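After the structure tokens below, expect a handful of questions from me.
Only one protein chain is missing from this complex, and each of the others stays in its spot.
== chain A ==
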Amino acid sequence: MRAANKAATAAARQAKVDERGRRRNAARKARRLMEKKADSMPVVELRGPKQERVVDAELVDPSPHGGLVEVFQQRYLLRLIVTRQLAQMYAASLLGLLWSYIQPALRFVVYFAVFGIILRTHDSTPNFALHLFTGMVFVHYFTETWSGGTHSIWNNRTLVLKMRVPREIFPVASMVVAAYHTGPQVLILGIACALLGWHFTLVGLAAGALGMAILICFSMALSLTFSALNVFFKDFQNIVSTFTQFLHFLVPMMYSYSYIARMGQDHPWAYQLYFADPLAEAVMLMQRLFWAPTLKPSQYAHEFPPDLWERGFIMLAVCAVMLVLAQRFFSRLEGKFPERL
């Protein structure tokens, strides 16, 4: 007991000596710094009396708290950040923006050749090219939002570290960039539809709106979550890029819904699993808008699940909840960003 006390006193004394030493060192450093730097900045005196400035604002926490809402209040900043990301993407590239069309175009040609011509999906699915292209456009939008969003915080770390911006702005900017790339593809899709005898239906429009809402909520939820995770572990960007490679096969675009329905008769659980994916649901809703109206109702009657709409609304609700949770998750992790970047 006494020995322990003795040791404790000794330790305390040692700590005191250390503390004094540290202080002396600090003092020495400070003096040297002061001598060296004393006149490093020019001296300019204040001229004239000081005015009083009345600030008509409340005392608030300076860090941004508004999350996604704040991002949409600062649309001008969002626009500039999107421009910045585009400039970054196409820096030192001869073909620039064209690259985001060459890859999808080539992929379309390959898929069409393999599935449409070799495997003859073309016979069982009328206007197969349109069926395929609709799926590809929106899967492309989804994957670009997701993977772009995942990289976004890391890629903009200089801004995240030094400037006060709502950080959700970077994943949102990736979504806008993806939309910017997908826009012209949608235009091409529209022209193709028009050539194949597309006509306007309210049902189609509603399906398109629902599909788009699901896509936006789902991709935003994923990109918020993964952008935050990717700050901590770079593994996540590899997980995303691995996963996006087979997304094309997990939605009904190279094959039509009826193939999945047939599989569902033997393996009901596989069917449920397949349609638990919001992306598959969204793609079918988009096909309802673009592909179905180019056909006669009897031709596409069996190409959509009977509960397309019920599933759609449930999926939208699920995705909205996911988005809210993703926002909360992001806000919780964001405080640790500066030290991990």
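By definition in this document, contacts are C-beta pairs under 8 Å (C-beta built on N, C-alpha and C of every residue); 3 or more make two chains touch, one makes a residue touch a chain; residues count from 1.
The rule is simple: contacts and distances are computed from a predicted model.
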Which protein name, taken from UniProt, belongs to the chain you can't see among "Aminotransferase", "Phosphatase PAP2 family protein", "Dehydrogenase" or "ABC transporter ATP-binding protein"? "ABC transporter ATP-binding protein"
Among A:Arg47, A:His199 or A:Lys296, the residue in touch with the chain that has been omitted: A:Arg47
Where the complex has a chain not shown, which of A:Val71, A:Met136, A:Val165 or A:Leu222 is the residue touching it? A:Val165
Given the contact definition stated above, which residue among A:Gln88, A:Gln103, A:Ser124 or A:Gln245 touches the chain not shown here? A:Gln88
Among the options A:Leu80, A:Leu119 or A:Ala209, which residue touches the chain absent from this view? A:Leu80
Against the hidden chain, chain A presents residues 24, 26-34, 36-55, 57-64, 74, 76-77, 80-81, 83-84, 87-88, 91, 158-159, 161-165, 335-336, 338-340
